[in-house]
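All protein chains but one are shown at their positions in the complex.
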Amino acid sequence: MKGNRRTRTFIIICVTVFLIALITIAGSVMDPESYAPKFADKNLGPSVSHFFGTDWMGRDMFCRTVKGLSVSIYIGLLASIFSSVIGLFLGTFAGMIGGKAMALFNWMVDLFMGIPHLILLILISILLGKGARGVAIGVILTHWCSLGRIVQAEILSLKESHFVHASYRFGHSVRWVAIHHIIPNVFPQFVVGLVLMFPHAIMHEASITFLGFGLPAEQPAVGIILSESMQYLTTGMWWLAVFPGVCLLFIVVLFEALGKNLRLLLDPVNAQM
Amino acid sequence: MYKKIIASILKAILLLITVSIVTFAMVEVSPIDAVESYVGEAGVTNDQRERIEEYWGLNEPPVTRYFKWITNFLRGDMGTSMIYRKPVTQVIGERFRLSLALMTASWIISGVMGLLLGIVMAVYRDTFADKVIRTYCLALESSPAFWVGMLLLLLFSVKFRLLPMGLASPVGVPFDEATLAQRIHHMILPALTLGLTGVSKITLQTAEKMRQALDSDYALFATSRGEGKWTFVIRHGLRNIMLPFITLQFGAISELFGGSVLAETVFTYPGLGNATVQSALKGDIPLFLGIALFSSLFVFGGNLIANILYTVADPRIREGAVR
Partner (left out) sequence: MEMNEKKKTVLEVKDLSVSFNMYRRGLKQVRLDVIKKMNISLHEGEMLAIVGASGSGKSILAHAALGLLPKNAVVGGEILLNGEVLDKKLRREKLGKDLIMIPQSLTYLDPLMKVGKQVRGVRGSREKQEEVFERYGLKPETANLYPFELSGGMARRILIATAVTSDAGVILADEPTPGLSEDLARETMDNFKALTEEGRAVLMITHDIDLAAKYADTIAVFYEGEIVDILSSEDFAKGRDHIKHPYTRALWEALPQNGFADAYHKVFGTERQAKQDVLIECKDVSFGYVKGKNILSGLNFKIGRGEVVGLVGPSGLGKSTLAKIISGYERPDEGEVTWKGGKLPLKGYCPIQMIYQHPEKALDPGMKISDSLAEGYMPDDGLLERLYIKKDLWFDRWPNELSGGELQRFCVARVLGPRTELIIADEMSTMLDAITQAQIWKVLMEEVKRRNLGLLVITHNMALADKLCDRIVDLEKLTCRA
């Protein structure tokens, strides 16, 4: 409670966005040479010239990790955006129409939640022949449920709210009410939900890649890096596993901080402190 | 009340049937070639291929095969695993025994720890303890289960050599001949991985519910009558957070299952999760389908138990006063 919370929230949002953008851009414009194999430098521990050390092929782990993170952020963002749009669309549809549409929606959510997440992801990923596309679509298809539920519940309560009733009474059409009352009230929740979906998306992407169903082995993705490092754990090359993992953790924490602070800014009344 | 219970059982059954259809259909359209995965790298002539397809009944239309599969499934015959060359039922049975021990252990770890930490967080809100636990939970929530497993492995197996690297029994000793102590020794790390990653969600939710209870009107009233914080927690708090806690704990089974797949892969623990990955990687359709449906059964079972407990335990629902 120290200082002005508004300023603090605003600064946190700016810093997180900046850091995320920095990593993404750094990874995208990075010269592939910087993480290419250099057998002269293999199996080096962390040092000034190689912050995160090198692996058994002499690849610089810092550059590989940054590249891998930017790939993960891309996939995570893509998947979160599509998935939350699906959630928004289905949730709105179910909430606005109600009755049978709602029953169908709930049924679908129960169905998707009923199969363990990871198994469904594996299934979809195999179905689409693994690779980045498989992972992305898998994540998209499995993550909309909770946001969809939130949107649906919010719309249901809005629909029953007195101010919406009053608006209908003044002769406004469903469309008018949707544009003026429903959407402005659902939007903050949607944005926050989208941002908070990202951590899940990126972790599932890493997990599924780790298990061998995701991105191809030549791609410098965090899941691949960690999966490869498994074989070298016994030889004591701890840096192969620790640093990339910590970076992944860091990105996830960044997105969570972003989501929570956005919620504070957009919806201070309902935000859980 | 009985109506409610029966309705939720019926709903679970109906959902399971849908799950079976969906998974079957998805496997059906997937590019996995069952014959190829059966024969392996060797390659087959067209003649051999036809004979194998006939043997497995692969040349029949998908709908017929689905009905055959599901009726056999209900009789307890899930087909034959292609990679283990044993009936799927047997594979799942053997593997599940190992996974169940693992999951139960971690389920209890995360439940007990989550409840305690959550209550501490709520009671000592905004203090140092609250912040430490919160940071710990957020860090664990933000790290993939397999990475946590790898760190534990690095620390306890590689660095301190206290615990085994993997498997469910010492190398060269079949699981059935291993002593209980050996089995537990091998289970500690995977169970800890699962338990630790599961604990954060339960802690945060419990803290949230307990905080709501502490902020409620009845907490205000209890305080005004001279009940201290801990008296309130024990007299009123626990009974009011118990129901959400139970729901959460049983609802966590789905994630537990996913976590076990990762943990078992990291620790090469020969449980069901391990078999899931192997069957999917090698295209063992009968085994994969069997596991998918079996795991869904497990998840629905958990949710069903939560629902029933909720209905039975909450007097407001029991008496039909609420909805």
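Lettered A and B in written order, each chain numbered from 1.
What we mean here is this: a contact is a pair of C-beta atoms (placed from the backbone, for glycine too) under 8 Å apart; a residue touches a chain by one contact, two chains touch by 3 or more.
Remember, it's a predicted structure, so these values are computed and weren't measured experimentally.
Only one residue from B:60, B:77 or B:126 touches the chain missing from this view: B:126. Of the candidate positions B:13, B:220 or B:312, contact with the unshown chain belongs to B:220.
In the full complex, chain B touches the omitted chain through residues 126, 216-218, 220-228, 231, 235-236, 239-240, 314-316, 319-323. Touching the omitted chain from chain A are residues 1, 4-6, 9, 161-163, 165-172, 180-181, 184-185, 264-265, 268-269.
Just so we're on the same page, only the chains that are shown with their structure count from here on.
Partner chain A is touched in their complex by these residues of chain B: 11, 15-16, 18-19, 22-23, 26-27, 29-32, 138-139, 141-147, 150-151, 153-154, 158, 165, 208, 254-255, 257-258, 261-262, 265-266, 276-277, 280-281, 288, 291-292, 295-296, 299-300, 303. By the touch rule above, chain A contacts chain B in their complex via residues 107, 110-111, 113-119, 122-124, 126-127, 129, 199, 203, 206-207, 210-213, 226, 229-230, 233-234, 236, 238, 241-242, 245, 248-249, 252-253, 256, 272.
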